[in-house]
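Data block below; observations after.
As you look at this complex, bear in mind that one protein chain is not there, while each of the others sits in place.
We call the chains A, B and C, going by the order they appear; numbering starts again at 1 in every chain.
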Amino acid sequence: CSHTSASYTDSSDDETSPRDKQQKNSKGNGDFCIKNIKQADFGRREIEIAEQEMPALMALRKRAQGEKPLAGAKVVGCTHITAQTAVLMETLSALGAQCRWAACNIYSTQNEVAAALAEGGFSVFAWKGESEDDFWWCIDRCVNLEGWQPNMILDDGGDLTHWIYKKYPNMFKKIKGIVEESVTGVHRLYQLSKAGKLCVPAMNVNDSVTKQKFDNLYCCRESILDGLKRTTDVMFGGKQVVVCGYGEVGKGCCAALKAMGSIVYVTEIDPICALQACMDGFRLVKLNEVIRQVDIVITCTGNKNVVVREYLDRMKNGCIVCNMGHSNTEIDVASLRTPELTWERVRSQVDHVIWPDGKRIVLLAEGRLLNLSCSTVPTFVLSITATTQALALIELYNAPEGRYKQDVYLLPKKMGKRHSPPTPSFSVSLYPSFSLALPPPTLPPSALFQMSMWPVFTCLRSMPTSLS
Amino acid sequence: CSHTSASYTDSSDDETSPRDKQQKNSKGNGDFCIKNIKQADFGRREIEIAEQEMPALMALRKRAQGEKPLAGAKVVGCTHITAQTAVLMETLSALGAQCRWAACNIYSTQNEVAAALAEGGFSVFAWKGESEDDFWWCIDRCVNLEGWQPNMILDDGGDLTHWIYKKYPNMFKKIKGIVEESVTGVHRLYQLSKAGKLCVPAMNVNDSVTKQKFDNLYCCRESILDGLKRTTDVMFGGKQVVVCGYGEVGKGCCAALKAMGSIVYVTEIDPICALQACMDGFRLVKLNEVIRQVDIVITCTGNKNVVVREYLDRMKNGCIVCNMGHSNTEIDVASLRTPELTWERVRSQVDHVIWPDGKRIVLLAEGRLLNLSCSTVPTFVLSITATTQALALIELYNAPEGRYKQDVYLLPKKMGKRHSPPTPSFSVSLYPSFSLALPPPTLPPSALFQMSMWPVFTCLRSMPTSLS
Amino acid sequence: CSHTSASYTDSSDDETSPRDKQQKNSKGNGDFCIKNIKQADFGRREIEIAEQEMPALMALRKRAQGEKPLAGAKVVGCTHITAQTAVLMETLSALGAQCRWAACNIYSTQNEVAAALAEGGFSVFAWKGESEDDFWWCIDRCVNLEGWQPNMILDDGGDLTHWIYKKYPNMFKKIKGIVEESVTGVHRLYQLSKAGKLCVPAMNVNDSVTKQKFDNLYCCRESILDGLKRTTDVMFGGKQVVVCGYGEVGKGCCAALKAMGSIVYVTEIDPICALQACMDGFRLVKLNEVIRQVDIVITCTGNKNVVVREYLDRMKNGCIVCNMGHSNTEIDVASLRTPELTWERVRSQVDHVIWPDGKRIVLLAEGRLLNLSCSTVPTFVLSITATTQALALIELYNAPEGRYKQDVYLLPKKMGKRHSPPTPSFSVSLYPSFSLALPPPTLPPSALFQMSMWPVFTCLRSMPTSLS
Partner (left out) sequence: CSHTSASYTDSSDDETSPRDKQQKNSKGNGDFCIKNIKQADFGRREIEIAEQEMPALMALRKRAQGEKPLAGAKVVGCTHITAQTAVLMETLSALGAQCRWAACNIYSTQNEVAAALAEGGFSVFAWKGESEDDFWWCIDRCVNLEGWQPNMILDDGGDLTHWIYKKYPNMFKKIKGIVEESVTGVHRLYQLSKAGKLCVPAMNVNDSVTKQKFDNLYCCRESILDGLKRTTDVMFGGKQVVVCGYGEVGKGCCAALKAMGSIVYVTEIDPICALQACMDGFRLVKLNEVIRQVDIVITCTGNKNVVVREYLDRMKNGCIVCNMGHSNTEIDVASLRTPELTWERVRSQVDHVIWPDGKRIVLLAEGRLLNLSCSTVPTFVLSITATTQALALIELYNAPEGRYKQDVYLLPKKMGKRHSPPTPSFSVSLYPSFSLALPPPTLPPSALFQMSMWPVFTCLRSMPTSLS
């Protein structure tokens, strides 16, 4: 699992709930709740590894720490607690912010990293394997503290925002803005806005300029291979694979598997994407035409019940089934929970589902996202998102009265459009010391003011390029 | 040249201007002006070859010829006169239209095709190598005819539209609409519209849904290889190439040359495109870093003077220089017209420019578009555009009073966006017999009404797919 | 590690040496020595997973188990003890052989698999983390048994053969032959043969027809990605990589990384391979030209000290260094064991080596083979080798007196040569019931007699092909 891949030391059988333990770091600070403070050293090494691949964030940290553009900011955050998040939190801290943090998913905390953060003085409330009750308890501990009120929210999924709306609506009076990263969270914000209930400005980081290409195409091109290898050790060469859906995720999966020597079929209902698949050399099929012969089935449609029981019944023995799409319901896993089928857990994230005649299919991550469950999101990609989050916080926190209304703001979305006049987005008069130094001198002046480009520029500097 | 590649029989040295000849086809009809009616048979074969690769247009012809949706339409056209255009014209005719046609470029007429059209009864006024005066004379002959007035315009570049505005403004009273295909022509229409001078509805076919991907990415991926081979026979394997610009055209060029074993460098000023180049495995450079070492220089930036004299001076002996971009000024060819440099025409479209020290560079098509001058645009791609043009004519001609104002209408532009709610464009209540049969039953109902998808669907049917 | 990737249950801290334990399986049999018999169930599942990807071996098992071509064979084996080996051993057993087995590497035993084998009645003497003394003790336990003498040897590396030569030379009187898989072991056999000391026939399985392409090109194309991801989670897109050596291994590494969007440089001293690299689109460099700028360095030359301290000193911060070649000395790791450098073990198989100025390089597997240490060899590939081993055992065991002398025999080596007259190798009159049914009827009759093709045919049957 992305978030557990590094948890090699985490085999302890300590079953005591973290909530029941008395916890203190080496400096006597106890304002946190995590699994095991002793893992801090190991977590620190993971954070150091992550720093190597997050050049944009480290550059931001270096540049802005003198001026402390977040001085006075009290950020409450709710995200996956990973080494990459730790680099973000320590950057925010270097820029002057105070941070309190909970996990946005009950399984996704890297306990060692949480330990390293707690040891470093951060108020972290998170561990791997929280209960539902633990989950909300942790969030509450972040916000419900005497003498401390957050003035910024960094959310991933909207649960933290939702909790404050529900329990502490008055808190919004002091809150300058929300930065939200996920599809779901952004959707919730738009609903609030539509209903006239959004009471602070919000930044939609999900639809940032680089997310579609990076989080989807380039990232999935690598994680489909990684996820399949780590779980099944399957050889790709010569395998027949059907990829359901030819959006950015599907394009990435198809390109990678084709390069490894698989024979790839595509299903697609959108005519443009279908034609793209054809022009890229993939045979367009209906799932039922190839389901009997393929070795691997991958879903990335964003739709429900793409692989239904009927198809699962017809797959050949040993067929691997996994999901790379947005939803957990692309594979109708529920339909496999019937008495005549035997489930056998053969490895972590790998189940054999066995038919009465002995046929078995290999189901990965129980149909959840393979790239999150069984692979890692490259730090490099997370770095871009994390830098954008930091910049959005800086902007919202420093924006003059009235620049942002109680609305959801978008970063410029244009992808692959060249020569378009740059739309100076929210960043024109941004915290000024940035704009000066950011872009390489070879870029057109208009680019100087596109703050949302900054993470991209910084990435480019670490690339084999001469732009910088 | 795209438009001359088939002109194998065209070596005649007949210097008499077509305007000075008495012309008649085998049925005694003389309402045309072309180079040589005797080439009609050869042109007919070229048209038949083209029909093979234009499934969408042939399907449209077949489907609609019973109902004659263009009955009564008098279409005046001004486009490249090629085999593909001939298939379009004969389709329009099958749908009930009368056609009169001129060339939109003085060099681009395939004389044999023009002959076949004239022999078939079309009023065509075009030949390869028209003078400026001939050009406007031909256009005028199309529109200025006693007892016949056009009611539809099909233009490519806006010259025909411009001529009517200038000479016969009253003609617009009977004209139901303009269909325009080129960037330039569309730009002119928007200017007219902005100035309040557009007096009929216009359809912008240039920005149709498939154009960006097909005319650029997929098409250039093939034509860059074709254009270089036909002119220079260069081996691609092991060559060092710099591609200036990583938009859709650059992406296509880079992908093709990489696949052929070239080592490809990219220059790019847009940060997103630059990052895409990096993630696709191309080394990002400044032109001056690699100009001394590369074997081939390709421009596709859309900018002016990308390859200036200074760079040309520093290229190595034998370096090939060509342009795949929109503009003819990406290579500063004018700077090479100086006394100390010797020009030697070594083949059609190939010049050696020789420096005093004996160094020679190989300049293709004098810096004009390689893919138009030295390669062919695949009929398959032209088929999509031509079908869209035909559909736009049908729609504008049949639209009920008031559906279209005196404005420029766009086809839906979304590319690669999946799951977006289809914007029922101009076609919702389109000429109804189409909508019934078009989309395959597996498509979502909303798609039924996206007329602009029809050419794509029809293409898909000729693809290795099971959608239809 | 290839051999530990599945050892998820193996976190026990039981430090008692297996040699000191009283061991029995559930049937009371105690003729084995392994880590923990309780892991047998988990190991059985791993074996079942492996069976799915070993179609050739399973087909052989199915076909030959009626006739028991190895009835009476007493095979002593010394190989990696993995799930794939278990499938081989159980196949040999199904064909009639008795087996006793030790590990050929002190780290490479999958304890769970050893447990499953012991539980299934095999006499296995192996565990992960043997001492040097344990290693020879285990081998000795395989051969030194009252009332049982081996008549066949299956070796990987030559240690078992060596041990018998040294301790029990008389045993060779009853031994019908040796099947050896490794480069080293084959080298030793040729030396013995040259010295006139080889006293039984031997089969060189290492140089079998498919090994070069499969174990090298196709296998490394996948394992380079897998090995790098599992250890470093590095994103490949946009990274600069230098691959030292463009033999089959290098070709595989380069193809994979290029496909993932890396910019790949190649060093090569052989002119033919160098020209191939050029024609495949890789920039040929000397290591010192790019060593400062690359993100990843991969060695696969087969030579010593390709990456010496001088180069390591000049690498940039965060550079990843690993070895995919035959030898463990391609990277001069010894030169890094100096006082001014700090080593930090950040994960299993991952060391940070830190320079006094803080620069750190990421050294994988301490310079040992990445594909063995940090990735897995796909079962599919191992299947071909294992099937060849089984066939070689069958042939040597059943060969009529005098067919094989005291020499090393080669399987036909021709690779990629088409239409060559098949050299009926050792298999012409092979155990006859095979030859009848093996090849698909579409193959030329001559192929019927190429036994070494059998594993390939069987693989093809599991491929997307219509040959069978």
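Here is the rule we go by: a contact is a pair of C-beta atoms (placed from the backbone, for glycine too) under 8 Å apart; a residue touches a chain by one contact, two chains touch by 3 or more.
Remember, it's a predicted structure, so these values are computed and weren't measured experimentally.
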item	value
Touching residue (missing chain; options C:Gly196, C:Pro271 or C:Pro400)	C:Pro271
Sole contact to the chain not displayed, among A:Pro18, A:Gly77, A:Gly177 or A:Gly238	A:Gly238
From B:Ala118, B:Val179, B:Ile263 or B:Ala390, residue that would touch the chain that is not displayed	B:Ile263
Candidates B:Arg19, B:Lys229, B:Lys286 or B:Arg314 - the one touching the absent chain	B:Lys229
Sites on chain B contacted by the missing partner chain, in the whole complex	5-6, 8, 11, 45-46, 48-49, 52-53, 218-219, 221-222, 225-226, 229-230, 232-238, 240, 255-256, 259-261, 263, 293, 317-318, 344, 346-348, 375-376, 378-381, 463-464
Chain A, residues in touch with the chain not shown (by the definition above)	237-238, 258, 260-264, 275, 278-283
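Operating definition for what follows: only the chains that are shown with their structure count from here on.
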item	value
Chain nearest the overall Cα centroid	A
Chain centre separation in whole Å, for chain C relative to chain A (CA means)	38
Centre distance in Å when chain B and chain C are each reduced to the mean of their C-alpha atoms	57
For chain C, residues contacting two or more additional chains	237-238, 260-261, 263
